[in-house]
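Of the protein chains in this complex, all but one are displayed in their positions.
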Amino acid sequence: MDINEIHNLLKTVFEEAIGEVKTDKPVDPYIFIDAGKINAVSYFLRDEERLQFDSLSCLSGVDYDKDNFAVVYHLFSFALNQKLVVKVLVPKSAPVVPTISDVWATANWHEREAYDMFGIIFEGHPDLRRILCPEDWDGFPLRKDYKVQEFYNGMKVPY
Amino acid sequence: MDQFLINIFGDNIIKDIIIPVPVLIWVSVFALGAVLAERKISAFMQDRIGPNRTGKWGILQTIMDVVKLFQKEFVTPIRSNKILFRTAPYLVFTAAFLGYAVLPFSSVYIGVDLNLGLFYFFAITSLGVMGLLLAGWSSNNKYSLYGGLRSVAQIVSYEIPTALSALSVVMIAGTLSMQKFCVLQGGGIQNWYIFGGPGGISRLIMIPFLLSSALILFISTLAETNRTPFDIPEADSELVAGVHLEYSGMMFAMFFFAEYAQMFAVSGIITTLFFGGWQSPFGDLIPFLNSPVMQIFWFLIKGLFFVFVQIWLRWTLPRVRVDQLMIICWKYMIPLAFINLFAIGLYLVL
Partner (left out) sequence: MSELRTEEMVLNMGPQHPSTHGVLRLQLVLDGEIVIDVKPYIGYLHRCFEKHCEAMTYPQVIPYADRMDYVNSMSNELGYAIAVEKLCGIEIPERVEYIRVIMAELQRIASHLVALGTYGNDAGAFTPFLYCFIDREKVLELFEITCGARLLYNYIWIGGLSHDIPKEFIPKTKEFIKYFRPRIKQLNGLLSYNKIFIERTANVGVLPADYAINAGASGPTLRGSGVKFDLRKNDPYSIYDRFDFDIPVGNGEQGTLGDCWDRYMVRVHEMEESLKIIEQALDNIPEGDVQSAVPKRVKPPIGEIYVRTEVPKGELGYYIISDGSTNPFRVKARSASFCNVSLIGAMSRGHMIADVVMILGSYDIVLGEIDR
């Protein structure tokens, strides 16, 4: 199924939760989805007959623009050999996204990494803590306005 | 040898002091040489050269290692039990060395010719496990504890096939004394117990059972001395160094000397029981080769051959897991050893 058909299918099932589809080159086409509904949409994407997206290739956090974070999901279907990219935008003031680690087990660690690097809170995640940085690190490194901390446990950080 | 020394010194006590000295010298030289041999043999098997910088062919390598280890600091973990921690390596080495008391190096030279020689040997090697357990427990370290517990399980379990397979030969010989084993196998290679021992052609029927007894004895003693494929207590890819984890310097060296000393002692047992001990394979055909001095040579050659096989196996085979080790012992070796015992007993009775 190509991206427009998938978009229409999702719109018929989920109506307003589905944003527009972007297909201009050289972009990989993607569909915007409302943050609140991503869990339900993920179940649908995984279980629906014509879609069967049984694996999550990649989940990335992105510092999208001045006011928003984005979480980008790259999905792949082993059964039907098709790909899909889904984006969720959340405001920087309240970056909360429902988790999809119950849909695809891959998302567990990827969401922890997005939390660690950007501070995006994934609601319902079984074990949301920092994965790459030490547990008591301050700040979220991949944000564009990140300033590295001066001291960490008594050691000077920037050299 | 005892009488000879008493005649010289006229005193029992001095004799008792002098007798173990050659064995002590041999154990030290052997341990030094075995470490080097292991490194060189493993290097040749792995297509590399091994130590060759300290002395030609790396001969002085182990001596340099000992010098290095002597000047290392004795690190004792803070919350370990210091007394047990310090004594454990010496216990292990003592147990290994005491086994040499009954190894028949020659018809005139044996430490003590007990008429329970074999029994004494097995009893002493089982004392070594106490040292390992003490080392594992007193290091106050979970990895060492694992190593210690595994070693207890392993050594205690493998005592049984060792004893059973040795029993097969004891039944044929009718004695437990190590010197008598060697004396009874005199007269040439056809009289060695691996081929059925002295006697008529009908003895040859026992060969398969004796061969499998020898094999079981060899494998069980590999487990007794913690050699790969049974080197789980010191499994250095799972438990970092297992039992020896917290030891440094001379204490660490003690563990290694104990292991190499035991390797030779165990090879000595196998040669005595199955391969004629100090008997030359030519028997009485060439009397010079059967003189007491040459006998030492035969004993050492056979012992060293088995040490070589042990080293060879170490660098070829992977390690078995702990529960598989127990399965091999209890489900395969012990029933096989019993079958051998039964078959040989049946033959002797009929």
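Every chain is named by a letter (A and B) in the order it is written, and numbering of its residues begins at 1.
Keep in mind that, in the parts below, a residue touches a chain if its C-beta (ideal position, glycine included) is under 8 Å from a C-beta of that chain, and two chains touch if they have at least 3 such contacts.
Computed from a predicted model, the values in this text were never measured in an experiment.
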item	value
Omitted chain's touching partners, listed by label	A, B
Residue among A:Leu9, A:Ala40, A:Ile121 or A:Leu142 touching the omitted chain	A:Leu142
Contacting the left-out chain in the complete assembly, out of A:Leu10, A:Ala35, A:Leu56 or A:Leu128	A:Leu56
Chain not shown: contacting residue from B:Tyr146, B:Trp192 or B:Phe209	B:Tyr146
Chain A residues that touch the omitted chain in the full complex	25-28, 54-58, 60, 62-63, 72, 74, 78, 81, 85, 104-106, 108-110, 117, 130-134, 141-142
Hidden partner chain, residues of chain B it touches	42, 45-48, 142-143, 146, 228-229, 231, 235-240, 315-324
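Heads up, the rule we're going with is that only the chains that are shown with their structure count from here on.
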item	value
Centroid distance [mean C-alpha coordinates] between chain B and chain A, Å	63
